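Note that one protein chain is taken out, while the other chains of the complex remain in position.
Every chain is named by a letter (A, B and C) in the order it is written, and numbering of its residues begins at 1.
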Amino acid sequence: MSDQLLQILDPTGRKVGPAPRVRREVLRRLLRAMLMTRHFDDRCMKLQRTGKIGFSVPNLGIEAVSAGAAAALDPERDWIAPSYRDFAMAFYHGVSAEAMMDTQFGNAADNNRGRQMPVHFTFREPVRFLSISSPIGTHLPQAVGIALAMKKRGEDGVCLASFGDGGTSSLGFHSGLNFAGVFGAPVVFLCQNNQWAISCPIDKQTASATIAAKAEAYGMPGRRVDGNDVLAVHKAVTEAVKRARAGEGPTLIEAVTMRMGGHSTSDDPSRYVPAELLAEWREKDPLIRFQRFLVDQGVMGEEEIAALDAECAEECAAAARAAAGKGRPALDTIFSDVYAELPPHLRAQQDWCIRHYSSRGEGVDEKGEFPL
Amino acid sequence: MSDQLLQILDPTGRKVGPAPRVRREVLRRLLRAMLMTRHFDDRCMKLQRTGKIGFSVPNLGIEAVSAGAAAALDPERDWIAPSYRDFAMAFYHGVSAEAMMDTQFGNAADNNRGRQMPVHFTFREPVRFLSISSPIGTHLPQAVGIALAMKKRGEDGVCLASFGDGGTSSLGFHSGLNFAGVFGAPVVFLCQNNQWAISCPIDKQTASATIAAKAEAYGMPGRRVDGNDVLAVHKAVTEAVKRARAGEGPTLIEAVTMRMGGHSTSDDPSRYVPAELLAEWREKDPLIRFQRFLVDQGVMGEEEIAALDAECAEECAAAARAAAGKGRPALDTIFSDVYAELPPHLRAQQDWCIRHYSSRGEGVDEKGEFPL
Amino acid sequence: MTELTLVQAVNDGLKTKMREDETVLVLGEDVGPKGGVFLATEGLTAEFGEERCFDTPLSEDGIIGVGIGLALNGMKPVCEIQFQDFIFPAFDQIVSEAAKFRYRSGGMYTVPMVIRTPYGGGIRGGLYHSQSGEAYFCHTPGLKVVVPSTPADAKGLLISAIEDPDPVLFLEPKALYRSFRQEVPEGIWRVPLSTVREVRPGDDAVVFCYGAMVPVCERAAERIAEARGAAVRVVDLRTLLPLDEEAVIAAARACGRVVVVHEAPRFCGYGAEISALIAEHAIDAMEAPVVRVTGFDTPFPNTLEHYYLPDARRVVDALERVLDYE
Partner (left out) sequence: MTELTLVQAVNDGLKTKMREDETVLVLGEDVGPKGGVFLATEGLTAEFGEERCFDTPLSEDGIIGVGIGLALNGMKPVCEIQFQDFIFPAFDQIVSEAAKFRYRSGGMYTVPMVIRTPYGGGIRGGLYHSQSGEAYFCHTPGLKVVVPSTPADAKGLLISAIEDPDPVLFLEPKALYRSFRQEVPEGIWRVPLSTVREVRPGDDAVVFCYGAMVPVCERAAERIAEARGAAVRVVDLRTLLPLDEEAVIAAARACGRVVVVHEAPRFCGYGAEISALIAEHAIDAMEAPVVRVTGFDTPFPNTLEHYYLPDARRVVDALERVLDYE
C-alpha cells in the first residue's frame, strides 16, 4: 500500500488517475504559487550572484510539493511548520514577494528583524508559518505539540510539518512521529523526498525501501505520491488533513521529486549529481505538466498563463528593488526579543552598543562568503 | 513475517516448534545463567533492603532473553553492548558473582572503581561487555561503530546491542538502526520488550503494532520471538549473528516478555501494573518451562537441577559476603581515568583532596535515598 | 500555612497553578499514575485527568519539542525531565529552539514553558544521577534558569516560572527534596525571578551559593561565627539567569571577601561567572582572592560521592582563607 505512487497527471499532463474536484480558483492559485516560486528563485539567484543577498535555496523542480500541500490547509484554523524549501506554501497563501524579499535581505522591514539568514521566513498572517529553524528536524515534535494543543482544546485544526528526505534521519523525525502516533495528534508529516540531502543521495540516507514505509514504525498510515504532480500531492494531503480533523490521527506522506538545482546558491551539484539523473527528471517538470493540464481542461488559456507568468516575474523584480532600498534594522534589534522584557544586563549592553557605535563609527563589515 | 512470534517451547515446556540443535553443555550453561541471575537478584534485593547496596534492577521474568542471546555469541570475536537488565549475559559467559557483586557494592575491587551505580557493570573479559551507561539508547550507535570497525578490517565479529522497549523511543535507536542499515553493519539489535518502561506501558511508548515492525523503516529484517522461551531467543539471535557474520547486515529482534518485578529495588509497580497481567505472565515463567524441557529431554535430572540451584544460591551469598568486606576505592580514583594522563589542574585538585581529607577527617556521608 | 518538604512544595505549586489556569499541562516520563520517580507530580493525573498530566514515551527530545509546540499554541506546559543528567538529548530543543524562538521570529512566536528537573548529588547516583549541569544552560540567552533551595521558594519561584512569558529551566536540588520542612503559603504565592535571597546577614565576607549548597554554606557560616565571631553573609542566588548582577556586585563590594560555592565541577562552572563579574566590577573593593569551592573537575563518582561534594568543612576552609588574607 505504502509502496504505490499516487499519480493523477503523468509527465505530459495527461490524467492517469481520477482527478479530484478542485475549484478553478484553487487551480489558478496553485499555478500562481508555482510560477511565483520559480521567478522568486531566479531573482534570488541573480541577487546572490551580484552580492545583494548572501544566500538562497532553489526550489527548481519541487514547486508542486509545497504548493499542492499548502492548498489543502485552512488558514483560519491550521498551522504550517515549513521547511526552507517551501516558498510556494507562503506564496499560495498570499504572502507577497516583497515580504518574502525583505527576509531575503534581512532589511529594516523584515518581520524577523534581520536576525535570520535568507529563506528562514516567519509569518503569522495569512496563515501561521512557524519560524523556520536551520537545525534540521527540530520542528517535527514542535508541530506535534501545536497539533496536540488543538486536540486538547477540542478544535479541529491541523498542523502540517514539511521536511526533506535528509530530515528523516534527524532526531526530531523519530520523536515527532513517535509522539504523534502515541497521542493521535492531528499532524500531517510531509516529506519532500527530492533524493538529495546536499550531496547525500537517498540510498545513503536510509536503507528503507521508501520513506512512506517508515510510517508503520509509528503506527500511522504512509502514502507515496508523485511530487511533481501537484494534483496528486493536493489530493494526498487533503485526505490526510481530513483524517486528522476527524480525530483519526497523523499521516506520513512521501512526495517523490527531484532537486533540479543546487542545494543552495553556494552549492555546485555537478560534483555529485549524475547528469543522466537530471536529464531524466527534466522530462517530469511539475510546471509544464500542470500547465498542459490547465490548458487541456480549459481552465486557463496559454495567453492567460503567459500573462500570469509575466506578472509574477514583475512582482519579484519589483520586490527586489523595493527590498534593496529599505536599509538595515535598527541597532536595538540586536537586543530586543531575547526575552519579553529587557533584563538589566542586556539593557546595559544595549546602551553601551548604541553609544559605542555612535561615537566610534559604524560596525566594520568584514563579510566572508557563505559556503552553503 | 515480522508479526509472527517464534516459539519453540510453550509455557508448559512442551516443544511446539522444531528445536534447534544445541549442545548439552550450552543447555546447562543457559540454565545456570538463568538460575544465577535469579539468585543474584534475590540477594541484591536483600542487600538493598538492609541498606548494604543502594540499588538494583530485578531481572525476574526476563532471564531467558539475556541468557539465550548471550549463548549465540563467540567471546573471541564478538562484542556485547548490554543493557542494565542483562546480568544473565555476563553469567552465561562466566563472569563470577563476586566480580558482579563488587560492582554492586562499588568497592575497592570493583573494576569500574566505584564510579558507577550498581548494575552498570563493565567487563572486557571473558567477553567485551561495553561499559553500561544510564542514558538510555546511547549505546546503539556505538554498537554500530564497533561493528563497522570489524567490517572495515575484514573481521567477522558481530556486536550485540541489547535494550528495552522504552529504548526504542530514544535518539540512539533511530540513529543506530538507521546507520546500521545504511552501512550494512554486523550488529544484532535485541529489544527486550518487557512491556514497561518504568511505569509507561508499551502502548503509550509507541503506536507501532510491534517493535519488530520498526525494522522495515531501516531496511533490515525484524523478528519477534517469545522472550520467555530461551531456545527461541537463542535460535533467533543465532540466525541474526550468522547473517551479520556473512556480511548480510543487521537484524532487529523483539523478544516479547514481561517484567515480573519492579523497575528497580526502589519502585513500587503495584501503583501501575495491573494484577491480572502479572497473574497471566506468572504462568509463562521462563525457568519453569526450560527446566521441564531439560528434564523431559533427559538433559538434566531434577536433582541435578536442584543441586545447581543450590550452588548458584551459595555463590551469590558468598559473593555478597566477600564484596561487603573489601572497603572503598582509594581517594585518587576520583581523579584517575578522566584523561589518559592527569593534567596539572587535576593533579592539584587531587593533591588538595588527599591533603584535606587526611587532615580534616573522612568525607561526611549524608547519603540520601535513591528513588528509582 | 502548612509545613511542606521541598518536593511537596513543588507538587503544591503545580496543583495550585493547574487549578487556577487550565492551560497549564504537565508532561514527562512517569509523571502520570506513578506521580514521577520523586513523587513531585503525585496526584495530578487523579485530580486533573490524563489530558492535563500525562506520561510520554522515553524521549527527552520529544518531551521538550512537544512542550515547545504546546507553548507556541496557547498552552503552558511544565515538562519534567526525570533526572537532569538525561536532559542532554533535548539540549538542541532547549538551546537552539525554546531559547531562540522569540528572537528569530521577531517576537511573533514565543515559548512560555517550564522545564522542571531534579539535579545534583546526594543520592548515590553516580555519574548519571547526580550531575549539576546549570552552567551548560546559563550560557544561553533567551533561557531563564531558576534554582530554589527552600520549600517556600520552590513553590513561589515555580509559580512565577509558569507565569513567565519565556522558557524557564527549573532545577530542583534533589538532595533537599525531603531534607527539611518549612511553612509554605497556601494558594497562589509568587517569588519574583531574578532576585537573590539573603540567607544570613554579615559584612566580613560573603558566600554566593544556590541549591543544595545553601544549607551547607549556612552551616559553614554558623561555624565561622562560633569559631571566630566573623559575620559571613550567605546569598542564595536563586535565579542564575538572568542573574541579579547588581545585587551580587553590591554584596561583594560590601564584604570585600568572597567565596563562591557550587557542586558542579569548577572549570567553566557557574561560579566562574560570579568571579568574573567581581573581577570586572568590584576588584577595587576586594581584600582577598575570590575563592571557588566546587566539585572536582571529574565526572561524578559513586562510592566516593561524599568526598567529591563540597561540605561545610570545605566552605569553612575557604572562608578562613579569605578572612585571613592580608
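Keep this in mind: a contact is a pair of C-beta atoms (placed from the backbone, for glycine too) under 8 Å apart; a residue touches a chain by one contact, two chains touch by 3 or more.
The structure displayed is predicted, hence computed values, not measured ones.
Visitor: For the chain that's not shown, point to the residue among B:P118, B:P135 or B:P250 touching it.
Guide: B:P135
Visitor: Write down which of B:Q7, B:Q48 or B:N112 is the residue touching the left-out chain.
Guide: B:N112
Visitor: Looking at C:L70, C:V147 or C:V291, which makes contact with the chain not pictured?
Guide: C:V291
Visitor: Looking at the whole complex, which of B:P58, B:G172, B:G249 or B:G262 touches the chain that is not displayed?
Guide: B:G172
Visitor: Would you write out the residues of chain A that touch the absent chain, in ascending order?
Guide: 54-55, 106-107, 110, 114-117, 120, 133-137, 166-167, 169-171, 197-200, 204-206, 271-272, 328-329, 331, 333-335, 338, 345-346, 349, 353, 356-357, 360-372
Visitor: In the full complex, which residues of chain C touch the absent chain?
Guide: On the side of chain C, residues 85, 88-89, 91-92, 95-96, 99-100, 103-104, 127-128, 135-136, 138-139, 141-142, 241, 243, 264-265, 267-276, 278-281, 283-284, 286, 288-292, 297-299 touch the unshown chain.
Visitor: Please identify, in ascending order, the residues of chain B that touch the omitted chain?
Guide: Within chain B, the residues that touch the unshown chain are 79, 110-113, 115-116, 120, 122-124, 130-131, 133, 135, 138, 140-150, 152-153, 159, 171-172, 174-176, 178-179, 182, 336-340, 343-346.
Just so it is clear, only the chains that are shown with their structure count from here on.
Visitor: Name the chain whose C-alpha centroid is most distant from the C-alpha centroid of chain C.
Guide: Of all chains, A has its centre farthest from that of chain C.
Visitor: Go ahead and note the Å separation of the Cα centroids belonging to chain A and chain B.
Guide: The separation of the two C-alpha centroids amounts to 45 Å.
Visitor: Starting from the mean Cα coordinates of chain B and chain C, work out the distance between those two points in Å.
Guide: So the centre of chain B lies 35 Å away from the centre of chain C.
Visitor: Whole-Å distance, chain A centre to chain C centre, using C-alpha means?
Guide: Centre separation, chain A to chain C: 40 Å.
Visitor: Which positions in chain B are in touch with at least two other chains?
Guide: Residue numbers touching two or more other chains: 169, 171, 204-206.
Visitor: Could you pull out the residues of chain C that touch at least 2 other chains?
Guide: 56-57, 59, 61-62, 89
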